[in-house]
Structures are given as structure tokens and as C-alpha cells.
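Note that this complex is displayed minus one protein chain, with the remaining chains in position.
Up next is subunit A:
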Amino acid sequence: MNFDEMWGGDDRIRRPYQKFHDWFDTEEPARLRAKQREAEELFRLTGITFNVYGRAEAEERLIPFDIVPRIISDREWNRLTKGIEQRVRAINAFLHDVYHRQEIIKAGRIPKDMISRNAAFEPKMIGVTPPGGVYTHIVGVDLVRTGPDDFYVLEDNVRTPSGVSYMLENRETMLQMFPELFARNKVKGVQGYPTDLRRSLADCAPSGAAGSPVVAVLTPGIYNSAYYEHAFLADQMGVELVEGHDLRVMGGRVAMRTTQGYKPIDVLYRRVDDEFLDPLNFNPDSQLGVPGIMDVYRAGGITIANAPGTGIADDKAIYSYMPEIVEFYTGERPILQNVQTWRCSDPDSLAYVLDNLADLVVKEVHGSGGYGMLIGPTATKRDLAAFRRKLQARPGHYIAQPTLSLSTVPIFSKQGLTPRHVDLRPFVLVSPNRITVTPGGLTRVALQKGSLVVNSSQGGGTKDTWVLED
């Protein structure tokens, strides 16, 4: 039996949900259904859509929104925040170490091959220290919960995490539709995020930047699945949204083409993957990047957020070493738990995984977005057989984890409140001076009964996430 965040284990409403539940009991289901439709209309009008890869007909789709909030108490949140800060500090120290002295390898805590032969290791970053020493300016940690006090980190997402626009728009929508709920519950605000983001990015500008640093958001363009979010963030921060062809390298700087000529940029919040960032240094076929930007970066002429090469820290094989990484760099025990992980590159682990395939979740080491994964307990015999062959052919490409009994939060459905599995992605900003975790985040919910897959690309929905003041 899994843990439900509203009903607890014993069908008594848990405290954070009490006021919401009282309110819900007095509401007409018909009115709420109308509100649910109204919410969808609002999203459609605002244009909060995402593009699904590989589906031509549905070029822009809406992520379903559920009106029941996911509510977290102040106490729970404080503990999460401490755990997240600890982890993010460790990750930044790890990245610096990996690209400099590699003490962690010398200390024998991580095998050398795990780093040097890892596709996510970026040799062009060796010896490079980013401005302010920050590698992961923006992090979206994926957490799951299995009990009142049991939170696990599922993924660290330190490349270019997305979803923060949903955190903000979901709240905006709830405020518009149910103002009375916010009068009854003291919900911590998330609306400061764009301002915090801009300040945090500006604080990471190269030391040579004069006056107020020029920040810009780099997007792959309007056909990217997260384009809405790129435009949204640029708009909310009041900075330019640029594409590769708006930029060029001039006089040791990266500059954008304006109606009045080229203007240098200090901080580039890029939503373009490493591989496409610079056709001269990485993938030569990339049309999305800026030729030569890596050379400017290495010379300290621009801040790239997040830094190239951070992927080595959220690689799923490295993930399994996170407890060691946290201890090694912070000298503390990890506050947040890691999910037990079998690296299939190891023969003993592979044997175990093959024997227990029907009970495990198997993921690609470099995959994301719920693509190319196997969920043993719900897979058909054919799926299992197919995955077994894949594992045997390329074991190093996969890791396996136990199937966690994810917590549930009710959604509002035709049958009233019905529990569905959720995860949580809080958003973290890192600057040389501070780490900020916005109180809230993105709660993704699997809309199908019993399903554990919350990814929007696989039919998941979202909820507003509340952190209550005490």
C-alpha cells in the first residue's frame, strides 16, 4: 500500500491538507468541473503548450492541469531544502574536481573509467573554472516520496532542467480561479522566481563585466518542445530571447545583433544542449549554436549557464555514486536518500537485473523524459523479452532500480478525489553567494490509475505545489 499525502496511511486527513479538504467538501462538483475546464481554457489562451517529439499532427499540446494542489508543510520543506542545498553544493564541488585535480578518483571513491570514458565528460572543460566557480546555476531536482519522512532523489537534472514556467503558471491559474483558498491557507509565494533568476545569473557574470550585466536566454527556436518556457522566462526577467543566428563572436565577446548593431552579452542562460552549443568546438552540423562561443567562454569572456560539461554529474551511472560524492565533498551524511541503483556494466549487477527484471525499473544511462525505459511490474512479456536482449547487447547503457512505491495525491476526477502517483521537482538557483530553493516546484502526476510514469511526454499532468507557512 503506498503512502497518500492527503489521507496518510490510515484515512485521516493529514494536517497540511485539512483546510483544503474542508473547503473541497463544501464545493459543488459541477462548479469544480467548470473550473477545471476554465483552467484549461486559460492555459490554451496563454499558449502554455509543449511540442511532443515524433508526433506531427499534435504540434502543440497542453499539459493537463489538475486543480487539487499538492501541499507540503513548512517542516517537511525545510528538511528538503537542506538536503537539496547539500546535494547541489556537493555537485558543484564534484564538477570542479572532475575537471581539475580529480581528487575523488585519486581517493578511489569513483573508478577512473567512470569519468574519463563517460560520454558526458567534456574534455574541453578540463582546467576551466567558470566565473564565480558556479557550474550548475539552475537545477531541477526530481524527488519522489514513499512515506511521511522518506524522500528520494530520482534525478539531479543539472543540464537544462525545464518546467519552471509550469510552477509559475499553475500558481497564477490557481490564484485566479480559487482566490478563497489562498485566503484560508498561508501559501509561500513562488512569483519571485524570475527576479531571483535574473539576480542569480547576474551575480555569476564574468568579473570584467561593467555596470549591470547583460543577460540573455538562448533558445533552439519556436519548434523546441520547451519554447514557451524560454520565451516566458526571458519575458519575465526582461531580457532578450536569442537564437544562435542572432549571436556572433566579436572581439573576444559574444554579441547579439540588435537593430542598432552588435551588443555584447555577459551571461547566457542557454536552453541548448552542450552538443549544439558551438559548431566549431562540438557538433559541426549544429545550426543552433554560436561558432566560437566556447573559446570566448574558456577565456572568461562570457558566463554560460549551466556550464558545459555538467552532464557528467547527472549521468545515471554517476548517480549511483551520489552518496559517496556528498560525503566526500561536504563531510556530512547525505540528508536526502538515493535510490538503490544497479549499474548493468557490472556483471554481477547485470545478472541480478536479468533475474529480477519484472520487479525493476530499467533506464538508459543517458536517456531522459521517460523515453526508452522499462517498468518491470507493468511491462508485457514481450517488452520484458525485448529489454532483456537490449540489456545483454549493451549492458553499459543501462541502470536498474527497484520499483518504488511512489506516494499519491488525489486528483479531481469524475469519481471525485482519486489518488494518483506524483513526483516533485523543486527549482534551485546557485550563485557564488547563495543557493536559493523556491518554495514550491513542479508536481507531476500520472493521470492513469496505478501508472508510475509522470512525464508530460507520456501523458502525465501537473499540479500546483504549495509550501505552507507555519
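Convention: contacts are C-beta pairs under 8 Å (C-beta built on N, C-alpha and C of every residue); 3 or more make two chains touch, one makes a residue touch a chain; residues count from 1.
Just so it is clear, contacts and distances are computed from a predicted model.
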The complex's invisible chain, by UniProt name, from "Glutathione-dependent formaldehyde dehydrogenase", "Carbohydrate ABC transporter membrane protein 2 (CUT1 family)", "Transcriptional regulator" or "Alpha-E domain-containing protein": "Alpha-E domain-containing protein"
Candidates A:15, A:75 or A:257 - the one touching the absent chain: A:257
Hidden partner chain, touching residue among A:1, A:30 or A:45: A:45
Candidate in contact with the missing chain, chosen from A:245, A:394, A:434 or A:449: A:245
Per the touch definition above, residue among A:227, A:282 or A:321 touching the missing chain: A:227
In subunit A, positions touching the absent partner: 44-47, 222, 227, 231-232, 234-235, 240-243, 245-246, 256-261
